[in-house]
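One protein chain omitted, others in place.
The first chain written gets the first letter, and so on, giving A, B and C; residue counts start at 1 in each chain.
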Amino acid sequence: MTSQIDLIPGRLREAVARDGETIVYVARERLLEAMTWLQQTPGQEYDYLVDVTAVEYRDRERAIEVVYFLRSLSRKTDLRVKVELQASDELTVDSVWGLWHGADWLEREVYDMFGIAFRGHPDLRRILMWETYAEGFPLRKDFPLRGRFSRAEQVRQALNANPEAHYSLDELSIADAWGDIPDDMRERLKRGERGTVPE
Amino acid sequence: MSTRTVELELATPGMDAQGQPTRVPLTASDLGGEHLLLNMGPQHPATHGVLRLVVELDGETVVRCIPHVGYLHSGFEKLGEYRHYNQIVPLTDRTDYLSPMANNVGMALAAEKLMGIEITPRCTVLRVIACEMSRIISHMVWLGTTSIDLGAFTPFLWAFQERERIYNLQEMWTGARLTTSLTRVGGLMADIPDPFVEGLRKFTDTFPNTLGEIDRVLTRNAVWAGRTQGIGVMTPAEAINYSLSGPMLRASGVPYDVRKDKPYLGYDTYDFDVPVGEHGDVYDRYLVRLEECHQANRILQQALARLPDGPINVDDPRVILPPKSRAMSDMEAMIFHFKQVMEGVKAPVGEAYVGIENPKGELGNYFVSDGTAKPVRWRIRPPSFINLSALPKMAEGHLLSDLVAINASVDIVMGEVDR
Amino acid sequence: MTEIAAQSPNYLLAKFQNLVDWAVNSSRANSLWPMPFGTACCAIEFMATAASRYDFARFGMERQAFSPRQADVLICAGRLPFKLAPVIRRIYDQMPQPKWVISMGACASTGGIFDNYAMVQGIDTIVPVDVYVPGCPPRPEGLLYGVLLLHKKIKGESLFDAERRRDEQPLDDKGLRLSPAEIDEVSEPFGNSVHQFRSA
Partner (left out) sequence: MNYFTSAMQPYIPFLMLLGLAVVAGVTMIAGSHFLGPRRPTEVKDRPYESGMPPLGTAHERFSVKFYLVAMLFIVFDIETVFLIPWAAIYFGGGAGAQPGAVTMGFLLVEMLVFLAILFVGYVYVWKRGAFQWD
């Protein structure tokens, strides 16, 4: 079936991983087109998205890769699609949420851990760290293992966040519609101080 | 009655490309009561760990369910980049702590595929035994806690009694009840002691009795069926689109099992069948998991029957520590011993992904290596995390007590969801 | 006669105080309602301790209180990330006095193997802890031994001695329980686990 690979729109090159899977590198601009083609053309039918993740290498010039693991349940074959993003320019990719709803949380986690924004994602927020996390993106290689702030500062930030920092803007709008938001919280939200920790 | 609009000029994250609030809040009808925003929060007996569900309730009906995860995020993948391959094994059994041995096996298989190592036949069968034992104890915890959630306390004590018997076997084998750290790259930490085979055989003979009792108490129980049938339904197309895996996928009627479709550890040579549901509701997930316990028991009996003799570790000194006696006497063994302890096992440049059939679903381990002894990236494909992302779709429209049943049926373990 | 007798002038008053202390303390110790703040692997061992084989109901903990209003002892079973720190602090504040805290497991007591950006390095930087139970996870017998130690500690308290009475310990004005220097010093990696920070 590899002969089909070069029909993928936006295909740059392909390789074979150590576990025998074929890897296809796709241009960033044509990713959504390639993914739609892979999911919907009769010969491909990659209807199952196994995983979405990102890889950053230790030497900085190598590009950050966003890796999509696809699987066709009917044909029982796997395919790994990679998009290379240079760390220098803007880290954004099209979201595949429209094709596979399973990508919703996976892309939010990649955004949370690597800072790669997914255009067209319905609700791109941090998912593992709290929404107003200020130390950066943990899985980047320049992020120290024990975090950027001192331990005391991390404890202080965690213990003294504003009550509305625990809620997403969706929930705040719901609570606001039913008139449940207290006035002091409303003032802070107006000033946009959701994430700031009072001294 | 105030129609629900966003009066605050709130920041944009909740907006989509066109600037519209993506999940447009509903318009409240006049007769209905006010909606209540409730936290089924991190500390809640029915959320199976520190999951937080912010639920918008109209009376008792769940109008919107917004899950918040990350309350147990422990940075496993970041830690993995600072550890040798054999040092990552203790990390793995703390991700999904309900089936620790299966995680150890999953990670070891991925590392061995990355390094191109063939393991010995005895080690293969022992790893199958470890995986199936983990499946049984994971389903037993699920059965116990879910029956407590829906009001039946006795199955919890029966299930935990069976778990204690498997804990005895795990403790006999690895010295730990829960944090087993069983595998090493290229083999296992230790061979099974003599009373292990006899203990496991006695377990597999008497385990179906407990399953039969639980089946008799729950399956045709009017309360249990009433609370679980037709609740949280996922159609096959939705299950595939939401990337569900494991019992969640099979209960919706998609007969996909990693052990059958992409066999590993010689699973294609075992005779077992894969239970598949039709309705995809909470009741079918219960039936699928119960049947899986029976099948796991069958596999254990077949594995015990074919357990070959021979070494458990591959005899490549660059990967497996030479025995202590030779390391002290023979110069070459000492050098290998020293290099392995100080520098760890080096992996060639490249990447490898192996997915195994974990009790929760397809657990994938993805290693990217740049030739050093510490991986560049260790990605765990978390089945519970992805299964949980379908919870809002399943829960909205049901009652609050059904949300408890649905959340229990997804069988999440927060260590794996939050990694 | 404990040292309280030496302080109070009147012999009979001392005997009465001892009697009241003994009655109150032993009743409190033998009916501790645990608030199982179970987060991770230790929660599974906590459940095994609650199940029929190890059964901590024998020590008076029959009824688990899932709301802080009826809880006596907060058992933090499992690691505590920073995202969960405000939750445990709030639950501890909302428990009525007298209340105690058992930190079950190495991760709750010291951050354990998770010396990274996401983990609180020991819950004593968040809430005052009475008994630390070592182990990863501690065996059910270990947790039971921790509970017995707590019983001994409770029996040593006194209603009439201001210093040994249970009073609220709110956060200080900077919003911390300990001074920043103390928290940094407590959270430092100890022993030779420092070389784990080389990434290649």
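Note that a contact is a pair of C-beta atoms (placed from the backbone, for glycine too) under 8 Å apart; a residue touches a chain by one contact, two chains touch by 3 or more.
As the structure is a prediction and not an experimental result, all values here were calculated from the model.
**Q** Let's see if you follow the contact definition: name the visible chains touching the chain that is missing.
**A** When the full complex is considered, the omitted chain touches A, B, C.
**Q** Please identify which residue in B:59, B:175, B:230 or B:255 touches the non-displayed chain.
**A** B:59
**Q** Need a quick check: the contact residues on subunit B for the chain that isn't drawn.
**A** 31-44, 52, 58-59, 61
**Q** Spell out, residue by residue, where the missing chain touches subunit C.
**A** Contact residues on subunit C toward the absent chain are 67-69, 86-88, 90-91, 93-94, 96-98, 165-168, 170.
**Q** For subunit A, which residues lie in contact with the unshown chain of the complex?
**A** 163, 166-167, 171-172, 175, 178-181
Definition applied: only the chains that are shown with their structure count from here on.
**Q** Between the chains shown, work out who touches whom and classify the graph as line, ring, star, complete or other.
**A** Shape of the chain contacts: complete, all pairs touching.
**Q** Most contacts: which chain pair?
**A** A-B
**Q** Based on mean C-alpha positions, I'd like to know which chain lies farthest from subunit A.
**A** Max centre-to-centre separation from subunit A belongs to C.
**Q** Report the inter-centroid distance (CA atoms only) between subunit A and subunit B in whole Å.
**A** Comparing mean C-alpha positions, subunit B is 22 Å from subunit A.
**Q** With centres defined as the mean C-alpha position, give me the subunit B-subunit C separation in Å.
**A** 30
**Q** Would you give the residues of subunit B that are in contact with at least 2 other chains, written as numbers and ranges?
**A** Residues 70, 73, 75, 78-79, 82, 418.
**Q** Using the touch definition from the top, which residues of subunit A touch two or more other chains?
**A** 58, 129-130, 138, 143, 145
**Q** Considering the complex alone, what residue numbers of subunit A touch subunit C?
**A** These residues of subunit A touch subunit C: 58, 129-130, 135, 138, 141, 143-147, 150-161, 166, 198.
**Q** Going by the contact rule at the top, pick out the subunit C residues touching subunit A in the complex.
**A** Against subunit A, the touching part of subunit C is residues 82-83, 85-86, 89, 115-118, 120-121, 125-126, 171, 174-176, 180-181, 183-184, 187, 197, 199-200.
**Q** Within the complex, which stretch of subunit A touches subunit B?
**A** 17-19, 21, 47-51, 53, 55-59, 67, 69, 73, 76, 80, 100-106, 109, 113, 119-120, 122-131, 138-139, 143, 145, 167-181, 186, 189-190, 192, 194
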